[in-house]
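Left out: one protein chain. Kept in place: all the others.
Presenting subunit A:
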Amino acid sequence: MMASMVANGNRDGRQGEALVLKGVDPETCMIVFKNHWAQVVKILEKHDPLRSNTSSNMASAVQNYVEHMLFLLMEEDAGQAGAMGPILEFVVMENVMERLFLWSLRRQFTDDMKLEQLKMYEMIVGQARQPLLHHKPVLRPLMMLLSSCSGTAGPEVEAELVSLLNQLCCVLAKDQSVLELFFHTSEDQGAANFLIFSLLIPFIHREGLVGQQARDALLLIMSLSAENQRVAQHIAENTYFCPVLATGLSGLYSSLPTKLEVPGEEWHCLHREDWLQMPTLVQFLNSLEFCNAVIQVAHPSIRDQLVSYIYNGFLVPVLAPALHKLTLEEVMTTTAYLDLFVRSVSEPILLQTFLSFILLHRHENVHILDTLVSRINTPFQLGTVSLALFQTLIGLYCEDVMLQLILRYLIPCNHMMLSQRRVVKERDFYSVSAAKILALTPSCCSPEHSPPPLRQLDSILWSKGTDNSPNTGPLPPPLCKEEQEEHCQSPIYLDVNYLHYLYNARLGISSCTRACQVWSAPYDGEDPPPEEYQPSALEEAGARGRQAQTVNPKRSHPHPRPRPPCPPQTTDPAPTNQLELEWDDSYDAGPVVSPEAATAESSRPPQPPAAEPPKHIQEMRRTAIMLVKGSYIEESDFQDDVMVYDLVAKKDEDHFKVSSLQEKDEVPLSNGLSLPLHPTNMEVNSSEVIKGSKEVKAHVEDHNSNLQSPLATEVGDDLMDQYEELIRTLGSDEAGTGGSSPVKTVDKEFRNPVVTPMEEDEVDFSSFSVDTPELEKQHLSLFGTKLRSGSTKSHSVPFTGPFVSVLLSRLENMLDNSLHVNLLLTGILAQLAAYPQPLLQSFLLNTNMVFQPSVRSLYQVLASLKNQIEQQASTKKDFPELITSAQHCLLARESSLKGQDTNSGDSRECSPPEAGRMMKSSPPPQPKTISLARTEVFATVLFTEFLKELAAIAQEHSILSHVPMEE
């Protein structure tokens, strides 16, 4: 009976036993134990398994006795003052456990027997009432058992092994004194040091319960390492924990689907529901989560090492190439993965690793960031997924991200007229910007045109507070003429919807402001000082910085291990010199990178760069061509960025031309970084990636710095010069294309609303007194233009960065974008607008700001959109009706999204709602079904809402950003 109990690991059975034993006095137990042991010894001596064939009868007899004995051992209480109980003492003296283990070892040590022994130990370790592991005669056979199980074993044994290891780790976590013993026993054996730990490593990436238990156990040791230098040192220096963990990510990554089957066009990121359906992705995320947890709890030396391996063993060799695969679908999939990973990581250091990969790593000499930004402009799903990634990045409130994306282009303040610098910090006291933004509301969407359920009006008490005002009352308030007699307490009707926007704006801005308190600078046009970051200075510094980064890319990813084997970055999980490894061939790193991929990577001959343009260039070219063919090109001011991409592509087609222009093998990019295409240099870079060993790396880096230093000076060439060069060379090509569409003409007056309409002759100089500060500004800015255009023309064409340009370009195309693209776009812009940094705020929201003529502002784009909409509305008769339908549809969508978390993929047709709560309360006037393909209609509705959202943000900024934080 007992045997079956043990065999089944039935703990409930033990309860009964415990009750039985309760009444029994210790002496009796001791007698019984000794008795059993005597029987066992008899059998052991009689039936040496090596000589005679032990009958299964004998074996089960032994088993029976042993189990009974173990129960007695477990139930024994410790003696006085922590002394051993008599049974335990006997076990130690007689070396019971070791003899038992040796006996089973001499028999055929089958999986079944291992299982039996493991369960035995699991039981006594977990349930004994006195510490057993402190005693070598107990510990040593346990260790022997463990090492014997480390070889190939069946899944059952593995499960049991991990379960026991997990239990041992729990004991360790509670009682660190055992730790020393674990180390010592290992030494005795001459085997590897921290056996428990090493045994767990192969299970790191396992799926299911086994993997989970192993990871939990490892985490216990990790938190132990934070306090125990010796453990930390051992793990960092003598184990392959970090490389296994990091390269395991690579392995798991390679088994992810390279192309996702996306549910619909609307899909743009991997939600929980999505990835739960993908076991391989779940497994990857488990491992990533584990890395995150390790970094959170482990000793800094382990943490730094792991981070470094993730960077050099996963991000650079695996993810970077994956982001540059050949098909749109593959690249889109990788982008969606990257987005998911960034969202899944919470530990700042790990996040930093991912972010520095995105922001600073160069793949084939192009920053990953630049590639990602350029993809926003692809009109396919890749563009949407890229947008979603940036939404995630912006939502991190990370200074480094914002710096690279936008702020560094705004710091020099070259995007505005010189005189405007002081306006940066000014606050908009009277909601002037909000009013100007809302004034762009298309006439077909103005509040009074919407029927009741769409226009949620509510009465707001808006009194003038004049009731008790003595004598000279103010003018009769215009809002309530009717009720003048009643002291004007009449409610007026306001757009409730706008109140929601204000409320959300307030929440958004305050949390962003709070988050940004950890930033290094206010970015207010004074700090960092614009003078120090003028394009020339900036570029030099940037080049220096980049050079430093290139020379020592590991600065933030230290390589503390003195002699780490290179992270086995690809296939073979078991390095060849197995002898040195402390765990043997059971090392299981999970699925691995396909060998083909690995060889392709390493054996690819160093291509002469001119033979085939790099992939990103090809891609940009594709993008650019599409854009040229598409409608974008019709906007005359589109040139900023897309033109540059186009140019890059054109340039690239004729590489020799570039060479002659640049006199160097460099391809200028839109962001002003040049692409050194020096063959040797490239080769060095790729070899650096492939080889992992530090020595090699150090050597390569030396080499690298030598190579790069002469180039770096050229890299330092002014960004703007190159940019301008591009524009100029394109100019001739472009002159022909600019047809004069009516939209464009109307557009013009919005380009520079303040400067253009005012001829200099008309300026009344007498008006520039202190009384008219605003006019004064205008004047100064006029002056500023002249001044600048005279002196600095050659130097800089102001550029607010590729990210802003690309966003605005897509926004400009709003009427043709699908609904979900517009939702993402406006979402991102609203997110950006909520940032409290005056540079950003003034650029996006301050409609009074006078920018350089070449700089496109959000307001200009919005104004041109308004014109396009008005045009549409005037030419299409049924436009108002369609608008109403679209409004109903969107309202229904919103309430149905609120009802259910997930949105069903099918939304080609947008039918009137059944569940819309708002609709129920008031009968809708029979909204028609409208197809989502009517993008211009949906865009119009969305545009109107976006204006409100922006205006609300602008209004809240005027208050929130100026509230003293401390009182």
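Keep in mind that, in the parts below, contacts are C-beta pairs under 8 Å (C-beta built on N, C-alpha and C of every residue); 3 or more make two chains touch, one makes a residue touch a chain; residues count from 1.
Assume contacts and distances are computed from a predicted model.
Of "Small ribosomal subunit protein uS2m", "Akt interacting protein", "Cytochrome c oxidase subunit 2" or "tRNA (guanine(6)-N(2))-methyltransferase THUMP3", only "Akt interacting protein" is the UniProt protein name of the chain excluded from the display. Considering the full assembly, A:His500 is the residue among A:Arg230, A:His500 or A:Lys876 that touches the omitted chain. Contact with the chain not shown here comes from a single listed residue; of A:Glu94, A:Glu265 or A:Glu399, that residue is A:Glu399. On the side of subunit A, the interface with the absent chain consists of residues 300, 304, 348-349, 351-352, 355-356, 359-360, 396-401, 403-404, 407-408, 411, 427, 429-431, 434-435, 438-439, 441, 446-448, 452-453, 456-471, 474-475, 477, 479-482, 489-490, 492-496, 498-500, 502-503, 506, 510-512, 514-521, 528, 533, 538, 541-542, 545, 556, 770-771, 773-774, 917-918, 921-922, 951, 955, 958-959, 962-967, using the contact rule stated above.
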